[in-house]
Every structure is written in C-alpha cells, then in structure tokens.
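Have a look at this one before I ask anything.
Only a single protein chain was left out; the remaining protein chains are all shown in position.
Chain lettering (A, B and C) follows the sequence in which the chains are written, and residue indices restart at 1 in each chain.
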C-alpha cells in the first residue's frame, strides 16, 4: 500500500522539527518534503542531528504531497496555505491564522488584515475532543494553540455543563513555547532561575480561549481571565483553572466533588489522549507525549472549582495534536504514531 | 561599641544557613553561636564551604546570645524557644509556631497541641510593612512564611481599602522552599523539567494568609483560595493574585488603573524593601536580596484586579525578613546588612 | 505468533522504569512481570503515571518470563539472578555484578564477596559494538555501565589500533545516573546551578573501563584516568577523551586527522546506534534515544587525540542497550523498538 505523502512547511522551528520527529515514526505516512527558509539546501540532519536518519534536504518550496502541515508564523502561514488548498492539498495549520472565526479579530490581535477571510468559516478548529466528526472530512484544520489546548480541556466539561461563568486560567509554560527565534526573553541566563508573568494586557491566545469556551455554552459565554507565565524548563504547560460555582449547583461536601469527577470522567470517556487523573498531575508525566492530564478538584473552603491540566506544549500543544488531526483526516486510528508514553524522568 | 551577640538554632537548614550568610555581612551584630543536630561538632565551613570564613563550630546547644533566630521545624521550634525567652533572650522564630493566633489552629493544620499557647498572643507577626511599631519592642517575633509574605504584600493595599472580598493566590515557588530534607519531591531528576500544583487540599500557609488578610479588614475578611506550585528553580516565589472588584469601586478604564497604582504607591511609600514595579517583575530581580516587587494591574476585559509579587523565598521570605525584624528590635536602621541588590543574572 | 515474555526486576529505579517505557513500545516482546520492593502491590501507573496504559501491578517476586532484566542494585542483583538462571530464564543484568571478570575486583571495588563467581566467566559484556556475536547465544548478559559505554565507544577504535596507551576520560553526567534513591547529592537545590567532580579516589566504573580497553589491546593495555562530573541536567553523558599519539603514528597535519576519521568510520561502519559525527555533538542530540555520537579530532598544537562521545545514560547507557542486547539474544533485528530519534529540544 502506498503511504500518504505528507509535507512540513517551516521544519526549522520547534513545532516543525517536532512534526518531523513524530512523522518519522509514523507507520502510515511518509514525510516527503520539508521547507525552511534559513536552512534551505542543507541536509536536515545537519540542522537537526537527531534527525540524521531521515536523510532529507531542507527545501525552499514544498514539493508534492497529499497533506501538508504549516508551521509558519502567523500571517505568513495563510499566504502559504491558500495556493496549497487550491491545488487540492489538505492542510493542518499550526499557526493561528485560521483559528479565529471573526476576520476582525486578526487586525485586533495579530495586527494584519486576514488575506483569506472566506476560509475562516470553512476551517475546523482542530481539537479532536470537541470537533472530531468535523475534523475527519475537513480540508483545512486550524490546529489549536498550546495555551488554549490546556485551558479548554481543563474547563470544557464544566463550561458545557453550565456550571461556570467566570473563569481564570493561570498558565505556566516552558520556554520552547516561545519558539526557536532569538530574543532576550528566551536567553538562557535570563530565563534560568526565573519566573515571570507576561502579556498581562492580553495574550493572543485569549480570544481563542474565549471563542471556544463561548461556543461550548453560547447562551452563557464565560468571562475569561488568562495570565501566562514563563518558567525555566523547555517543555510543558500546566494550567490552573479557577471558577466559582453558583450556590447549589453541585451537592455539598464530598458528594459535590464526586459529581465533578463524574462529570469529567463522563466527558472524557473513551478519549485516547485525555486522562482524568486521580492525583495532581505533573507536566513531566506528559513530557514528549500527546497526553493531556486533567485533575478537577474543589476548594472546600470557598466552594471554588479548581482544575489542573498538563500537556507537552510541543506535542498535544502543537505537533502531536496536528498528527492526531491528520489521523482523523486520513481515516486512520486516531492514536497511530502517537502512542509513545512520556519520557520520564 | 560591643556588637549584639546573636545565635542561630538549626543552622543546617536552608533558612539557617541563609541567616548565617547574611549575618556574616551584618556590621552591627556578631554571630556567636549556631546549632545543628546532625552536624554538631563539625566546622561550619566543612558543612557549608561558602561559610569557611566564619570559622565556627556547629553546636548541639545554643550558647549565650542576646537574640536568637530559630530555624527549627515547627513544633520543635516552640520547645526550643520557651526556655530562651525565660532566660531573657529575644527570639525571631522562622518556624510557624507563633504565627497563628488561635491555639486550635495548630492541631488542625500542623498536627500538634501547641506547647505554649499563652505566647501566641504576645508574639508579633513579623511583617514590618504591617507591624513595624509592634515589632520594635517585641521579645518574640513570628517570622512570616514565604508564601504568606508574597501573598499578603500582593493584596494588602487592596484588602485594607476594602476593594476586594474574594481572592485567589496562585503561587510558583522554587524548590528551596521545601527545605534541605530529602524527599522524592525535591529529587533533582523529579523536579527538573517539571511543574506541579500541590497541597490542593489546603496548604499550611493558608490559615496564615487568611488570618492576616482578615486582620487587615476585620469587618469583611476576604475568602481566600491559595494554590502553591513547585517549579524547577532553586530560589524565588512569584505570586499571581486575582480578585474581582465590585462594580463602581474604581473608575472606569485607564483612570481605574491609575487609582489602583496610586493606592499601591501610597501604601508602600517609604517602604525600604517593597517596590511597586512599572513592569511585570521577575523573581530574578530579587534573587539573593530582601526586596519584594509588587505589580498591580487590571484585566480590562473582566475588570479583575491582578497583582504580581516577587520575592526570594529564602531572603524576604525567611532569613532576610528575620534580620529586618532584628534590626527593628535592636533599634538599628531597618536596612542594615540587607542592602545588597539581587544577583543577576 | 506468541510474543516473548519479559520481566523487570526492580522497575522502580530509573533504569527499571526506562526499561518499562521502552518495552511498552517494543513490537516483539511483552512485559509480563515487574517487581519493586517499596511499591509492591501498587498499580504501576500510580507510581509512574506516564505508564498508566500498561495496567500492571508491581509485584514483590518476578512471575514467569522467558527473559528477565535485573535493575537491582549491585550485590542484590546477583542474588536475584542465580535462581532465575537455574530455572532456565535468560538474564540481562543492568547492575555491575557480572561486568568484571576477576572475582577479586568485587571486594575491592564494590565491598562484597561475589556470590556466584563461577558465572563471571560465562557472562558476556553487553556492548554489542564489541561483543555482538557472543551476546546472541548468551544466557547472561552484563549490561555495561553508563560511563564505560561512553568511554569505551569513544576510544575503542584508537585503542584497538594501538594508537594510544595513556588515556584520560573526563565525563560529565546528568543526575539521573545517580539513581532515584534520595541523597543530598541529588537534592535539587544542591545540584541546580552547580557542577562538581566526584569519586576522585576511583569511581567504580573505572575497573570496567580498564578491563575492556585492556581486552581491546591485551599486548599494551592503556593506563586510564577517569574523572566523572555531575552537571545540572537529568539525562545525558558527554565524555571527553584525551590521549597522546606517539610521534609518527599518524600523518602530519590534515592528513593525520583524515586518518583518524577514517579509522573511526571504519570501526563503526554499519553500527546501527553509533554515529561518527561531523561536528561536536551535544547530549541533547541523543536525549531519550539509544544513539551514541562519537566525534574524533586532533589538537593540532599538541598532536593529542581528543574524542567526544554523547549518550543518554538511561538509554544507550542502561535500558536501551539492555534491549539492544535482548534483541540480539532473541534473534530479532537489533534495532527493534529502539529506533525513536532523540526528543529535541
């Protein structure tokens, strides 16, 4: 059987190179083309020695492929994707360019006029736990951001159930989420032994979270506060979600906690990559894997719902989720090529 | 002039050894005695090579001193302190043993009956920004916990002003806060490249935060949620505080933010170790120093107050604050021996 | 076809849990039993959440298996292994108990009399690059230590060629090499932001290196200096090997370097897991994988041979190499279950 031919646009960023790593182990597809501007013409194994076995040359333009992942920065990604779609190539876009449904959100949050607003309606938000059936037939997937993946999965059950209307996401991210570009904010000596909050005026992932939580409960879209933090590690996002529960919305005491746990177990029953944890999870438990661990609990003293979620920002938060979407699009078992457990310690 | 003679009980923990470091540079006192159980009889410089210049021997019992710092674990600290007080020695207790005013809180939160409940009323909570005048004449100071220092300083202005009634503290701490004792939770390979929330059922620092915020606003003690997180660094706590503001409590838009900033600047005016920052602070800006950086802002979309605070958990969160208290008790300028800026990077 | 049933003794150490991770992805064997003293009776997924999918219970005694990996500490490993061999179970021993051929080396270096000295001759040193043909039929494999793997692979070509007779290995190891047991030396706050040399009086891996380099050149066994260092990372060993080249042993200038490179390329031609690198390698290029990168070069000014080698100490330095040995023992392709590239970044 011929394997599906897949390609990566911008293999030289962290999402791109993680795609290459995971695709190199995928039994049903073949990575046939990968582009990268600065490294065009070089052997992939020279840029990324851990991928020497792939024996590919980084290209300046993508070659023929049946499905392409774009790991370009926003704005540029849309420009690359439009002609591919026109040629009949299916696309999973890891950038933000097709995540927001309102064209006006792009000038506001990303500072550019969207070059293909007509595609925003067609694009499917690639969170399989919410949109599995729509992902399968899609030709354009907007792969979720890393923070939104951790935030939405943390509170989706409670929001859909109408339990919460005002939510706070306090997220702690490893540095790879900031990408491979150089900046003082990712300089080792600045980040090591440091933690800071950033984007307090509004992070670009906020409208994405607001949109998706709102779609889960259109009659009562929750108000959202989101504060991201940078912590000294390479991979991983832990999001702590806080939400008040209206009086009487759940039973008192332990029974209320049981109700919450049952709600989460029901919501994620059968999900191959979301596990409702019995104890507070660690990002290390997801390191290098496509798993998301979710731990709901109650603050007894205040009656507040607290949910912890953990992902690897480069896998479930980017490349792994993109491949999960690809599997759905190709009619493959959803977990194909993604079953490796986390690397611990 | 004779220098005041000071001692350290349990110099071999991280708070104790940090006291020794800072006291060795203090111009007005002399460290004359230091105890440590496991290391008794050894040269201090053998246990802690960076303190070789002190040329002291770790003792099993404290020698004569005018003022003693206890860095013993809780419960044991109280037992050590009582006879010292009886001998007329003034004490700064870094443990939790005299922080809570209700004797009943000790069985509930620390699992022991308090051995000297009559001292709980006398002891002064050693947060100079709140209790400066009472600290000066005290003979027993309950030095605040690291998390409470960061949490209380973050919201004290807003609580005292009656602006907030329901607050969340999401704290991120370096590993030294867990002490020098061995546990899997402080094992390098477990903590490195990891972040986790812990003590979701209620951390021992919670009643301390609740007590002090309540005393700031007895007529309306705020409800408190507190979730600590462990992140892969040695020193530092960043606390992100969230609190809803009642409608109309501040002006709309930028003017509201100006009001909040003015409130914080007024509250901390003249404070030598609290600085209201103009930009989101980093724990690295406080590394090794006694400073606390506080950054208040508003989440425009939800009207929520967000305040970031940063400290070095071993300095302003423990040993440095203890020396600040000592300076007040001895009538010295409050900043004596504590003016070193943070070590960066 | 029935899969080979394999077991792990002491799954709760880092080598053991890494074996479980890798075996869980191995297509030709089935992990059927795993022991662990402190965790006996618990679900494996409770002790190690990343292995929840395995759905195993940690046992106190190993169940039936065709081949068993022992990840017990030295001395105890031999005691566990002898009865297994008697029952006809093939064994890969990750401890040091069968690595040294001289029984007298055990009291000297490990402080115990060897309980089964008759097996020392039978046991095969499990470095496939040197002993592949003897590994295949063996019933007892002594899996090499992490430092010896990195040291021997760095200089084996030069030693066998008789080029070097006096060698220095300066090794830098991540902390997981010290295991999961608790000690001040693996406490996060002690190790983070620190580097130190240790075992300057002679590390236990020294006799293993001496033995194997000596066997490569029995007529001229090289003198060996070995200094291990602990650096603040979880996984990885980089060994820098230094050896003087006798005058005239290689050509002058660039041609000499070409000779050295050719020697290394010839020696490792066809090796699936050793790659002679074109540029100085990083341990990160091997993180989580079974690869060893070797980079030989010359110090032009002194004519000295310098070779850098990089491995993941838990994979090629322990669990991965053990599975590589198992593959050879079972007649499987040597790379089965071990082809995953390093996880980067």
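Throughout what follows, a residue touches a chain if its C-beta (ideal position, glycine included) is under 8 Å from a C-beta of that chain, and two chains touch if they have at least 3 such contacts.
Predicted model, so just to flag it, every value in this text is computed and none were measured.
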Residue of C:235, C:275 or C:316 in touch with the missing chain, whole complex considered: C:235
Selected from C:64, C:108, C:122 or C:194 as touching the chain missing from the view: C:194
Sole contact to the chain not displayed, among C:6, C:105, C:245 or C:308: C:308
Absent chain, residues of subunit C that touch it: 166, 168, 170, 172, 174, 189-190, 192-198, 200-202, 206, 223-225, 227, 229, 231-236, 238, 240, 242, 244, 280-284, 287, 297, 299-302, 304, 306, 308, 345
For subunit A, residues in touch with the removed chain: 14, 174-176, 180, 182-184, 186-189, 191-193, 232-234
Missing-partner contacts on subunit B, residue numbers: 14, 17, 21, 24-25, 46, 48-53, 176, 180, 192-193, 234-235, 275, 277-279, 281-282, 284-289, 291, 293, 339-345
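Simple rule for what comes next: only the chains that are shown with their structure count from here on.
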Rotational angle, Cα trace of subunit B fitted to subunit C, multiple of 5°: 180
Distance between chain centroids, defined by C-alpha means - subunit A, subunit B (Å): 38
Distance from subunit C to subunit B - Cα centre to Cα centre, in angstrom: 46
For subunit B, residues that touch 2 or more chains besides their own: 174, 189, 192-193, 232-234
